[in-house]
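Shown here: the complex without one of its protein chains, the others still in place.
Think of it as A, B, C, D and E in the order they're written, each chain with its own count starting at 1.
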Amino acid sequence: MATVRILKDEELSPEAAEVFADIRATRGSDFVNNIWRSLAYDPPLLIATWERVKTVMAPREDGLDPLTKELIYMAVSVANGCQYCVQSHTAMARAKGMTEAQHAEFVDLVMAASSTNALATALQTPVDDVFEVE
Amino acid sequence: MATVRILKDEELSPEAAEVFADIRATRGSDFVNNIWRSLAYDPPLLIATWERVKTVMAPREDGLDPLTKELIYMAVSVANGCQYCVQSHTAMARAKGMTEAQHAEFVDLVMAASSTNALATALQTPVDDVFEVE
Amino acid sequence: MATVRILKDEELSPEAAEVFADIRATRGSDFVNNIWRSLAYDPPLLIATWERVKTVMAPREDGLDPLTKELIYMAVSVANGCQYCVQSHTAMARAKGMTEAQHAEFVDLVMAASSTNALATALQTPVDDVFEVE
Amino acid sequence: MATVRILKDEELSPEAAEVFADIRATRGSDFVNNIWRSLAYDPPLLIATWERVKTVMAPREDGLDPLTKELIYMAVSVANGCQYCVQSHTAMARAKGMTEAQHAEFVDLVMAASSTNALATALQTPVDDVFEVE
Amino acid sequence: MATVRILKDEELSPEAAEVFADIRATRGSDFVNNIWRSLAYDPPLLIATWERVKTVMAPREDGLDPLTKELIYMAVSVANGCQYCVQSHTAMARAKGMTEAQHAEFVDLVMAASSTNALATALQTPVDDVFEVE
Partner (left out) sequence: MATVRILKDEELSPEAAEVFADIRATRGSDFVNNIWRSLAYDPPLLIATWERVKTVMAPREDGLDPLTKELIYMAVSVANGCQYCVQSHTAMARAKGMTEAQHAEFVDLVMAASSTNALATALQTPVDDVFEVE
């Protein structure tokens, strides 16, 4: 259960409805997922968040490819333990072509990183001088 | 300062020295960074960790490319707040060709993901049924 | 499902029942929420925890106001990803007068903080000398 | 040491210099702290981040007061273990009038919240039905 | 709901079936819990993970006793907010003899540690020189 109401289309304010229209147009799909419906009670934050996410996920010249971007999003979400975000971005990564083998490779990486993160923290390993940016 | 001694080459046990030789051969570089030197006091764990990392980072057929793998490693390390891991994997990503623009795009993504992770947790947004794996 | 039994009033030990009576008296409400019912199996820890929380949340001369205190509690709970705590403290903040606009401002702040936390960690920004306490 | 270069005023691009000018004007101080200097290598993200933070921290009608906002920022930063953010926002909270007693009350709250977060997670306490938003 | 399918015995690949047979033999029980069933879609990672966990949990000469090992596992899982892991390792600790009083002592410790972790981070307490490993 959410700490706010999950708004249906017919309950949206005009500003929120406009954002939903842009989400639908940008994604080419009529489906608007719950994160936007739970945020719709606050149109200014809904607008700011959607604009930010849209900009971040938009392709850039010589930039990262769309699947890599979803995998980075998923990695942060797993490490932060965000259930909703893991579920939604795994689904989006699949929609962008993530194969079962790539998912398995991702899980393997996230496990190895979590494990060596714990190692470096437990041993308080000092940063090597050569890593310094000149 | 570390919670264990950072071993120099001449202090290594024979088993640890063997792992260091393999690290050097695998990476084609004489440099062995501190995470391995801090773990060298425990040869069985050094061996297990190096074998695991080597396997995870090795290229797979139809697998993720090496830079994407470093970016996923970096993303987990940032979210876990592991200073050593952020420093070392950012350096490794640069060595594998990460441009300044790609680094900036990565930072943008990690910030957006952290932000929407907090959003979904604060609102306790319920997972959409359509995300279910059939 | 909990990892311990959630005790009903009639299952309480005398020491636990005394704490429940104090919770009811302090809050002026007959309702005792599940965190206390799940902790009731261990009366000494129940007593220590309730005394600590009661002291922390009690008004202090020239101290923070009750709503600010709930918002700080909520902020920590979101960042730690504690579902129960987010739900219970959001409800308590509302009971203490949090408006919908204040909730939205809180969510905005928590998102911004999470985002710039990730930024500072990803860039390993060094602390400015001027922040030093003299 | 940072993973990027910390730019001095004379190294800024024109777009970054413009943001720095706005930071100085908004805060009424010539000092620009390192988080902005470390982000200055990427003007679009610098602009987006500064605009977001400026909007979030700006006073709203019937909104939270400036010190409460800093305390929420600090609370998230402590829970996320972000050293830079704890240092900078503690300094900013003091600049906005946080007394030693308020700081102590804040620390007390963050400790209590962290402790009961761990409690609820260890016991997997189920959310009470009454917390549901109707 | 999981982000992958939870495989039943009759859906396992031959390699996964072999791991399940070893889990059953090692534990002396026919029950195989969901973490292995959710990982079974990727036999190489299933094998690597099971071998690692089996090695880590196996008794060592002059090593930690089995219950202490489960308690450490539980402590990490609580701090990382991993619901599945808290549930499964609490059950396993009980199966290995954890009493109600020991569970309560564990919860007390995890709460105290979480609380003083927040304290040290909020105050940015510097590490004492005497803790240095010579």
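The working rule: a contact is a pair of C-beta atoms (placed from the backbone, for glycine too) under 8 Å apart; a residue touches a chain by one contact, two chains touch by 3 or more.
Note that the coordinates shown come from a computational prediction; the quantities given were computed from them, not determined experimentally.
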Touched by the hidden chain, restricted to displayed chains: A, B, C, D, E
Subunit B, residues in touch with the chain not shown (by the definition above): 1, 3-4, 41-42, 44-45, 48-49, 76, 80-82
Absent chain, residues of subunit C that touch it: 1-5, 48, 52, 55, 127, 131-133
Where the missing chain touches subunit E, by residue: 1-4, 6, 31, 33-35, 38-39, 49, 52-53, 56, 60, 62-64, 68-69, 71-73, 75-80, 82-85, 87-88, 90-91, 99, 101-102, 105-106, 108-110, 112-117, 119-128, 130-131
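Rule of thumb we're sticking to: only the chains that are shown with their structure count from here on.
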Target subunit D, source subunit A, minimum contact steps: 1
Neighbouring chains shared between subunit A and subunit E, ordered by label: B, C, D
Centre distance in Å when subunit B and subunit C are each reduced to the mean of their C-alpha atoms: 34
Interchain centroid distance [CA atoms averaged], subunit C/subunit E, Å: 27
Separation of mean Cα positions, subunit E and subunit B [Å, integer]: 21
Shared-contact residues (touching 2 or more other chains) in subunit B: 1-4, 52, 78-79, 81, 83, 86-87, 90-91, 106-108, 110-119, 121-124, 127, 131
Topology of the chain contact graph, where touching chains are joined (line, ring, star, complete, other): complete
